[in-house]
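All protein chains but one are shown in place.
Here is chain A:
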Amino acid sequence: MMQDDKVIVCEKLTKRFGDFIATNEITFNVHKGEIFGFLGANGAGKTTAMRMLCGLSSPSSGKATIAGYDVYTQTELIKKNIGYMSQKFSLYENLTVRENIEFFGGIYGLSDERIKSKTDELLRVLGLKSEANKLVASLPLGWKQKLSFSVAVLHDPQIVFLDEPTGGVDPVTRRQFWDLIYEAADRGITVFVTTHYMDEAEYCNRISIMVDGRMEVLDTPTNLKHSFQARSMDEVFYQLARGAKRGD
């Protein structure tokens, strides 16, 4: 992979809350079109790191650029160039599928024609044409999740952040969900994903594992398994997370 196609550059990024160091000097790069797994036990500092990368919270020290924009001064530009999907399902339940798409297209400032063509395309790809005017509340969870992802990349962001996107979804739907992720990556969208499912970690190009606010390892799943002499990512994660002092 070329060196100048980095879309996330992080250098000693740190966030302190009083005495507590939530994220401790993490340094890493993510390349364009890469699927980057961001792993760690609960309380390891993933959410805090992700909030800084999304421009939601300001770092205490360190440097980071997202899509070429600075996390301290250019948060507005960052927000325009990223998509976000959270672990909580986050579309509006009492809006129809179409209205949700139109709303999110609207707040991202897409033109009416663009929203229209995107809506048609999305409904076709997801096979939701006949459900377009149904309330989102009536869709099964798997579909909601896929729709939620599609809405997160509606404005063709450079990077999409997924915070435990497949929580509570059955394995088949999860597999389909990952098909969507691969498709997005093929279109050149960088995927930054957190998950607790280790089988999903194997789908990533590279993964990092955070322990107690620090980024302990960063490599491809194959290399990680090799260096930890583990058969699965599960074992790698377990070996690392066992040493953690924080947690819930």
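Note that a residue touches a chain if its C-beta (ideal position, glycine included) is under 8 Å from a C-beta of that chain, and two chains touch if they have at least 3 such contacts; residues count from 1.
Throughout what follows, contacts and distances are computed from a predicted model.
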item	value
Hidden chain of the complex, named as in its UniProt record, picked from "Transport permease protein", "3-oxoacyl-[acyl-carrier-protein] synthase 2", "FIST C-terminal domain-containing protein" or "Deoxyribose-phosphate aldolase"	"Transport permease protein"
Touching the absent chain when the full complex is considered, from A:Lys79, A:Lys116, A:Arg175 or A:Arg246	A:Lys79
Absent-chain contact - pick from A:Asn94, A:Ser130 or A:Thr222	A:Asn94
Selected residue (touches chain absent from view) among A:Tyr72, A:Phe103 or A:Phe228	A:Phe103
Footprint left on chain A by the chain that the document does not show	54-58, 76, 79-80, 82, 84-95, 99, 102-109, 161
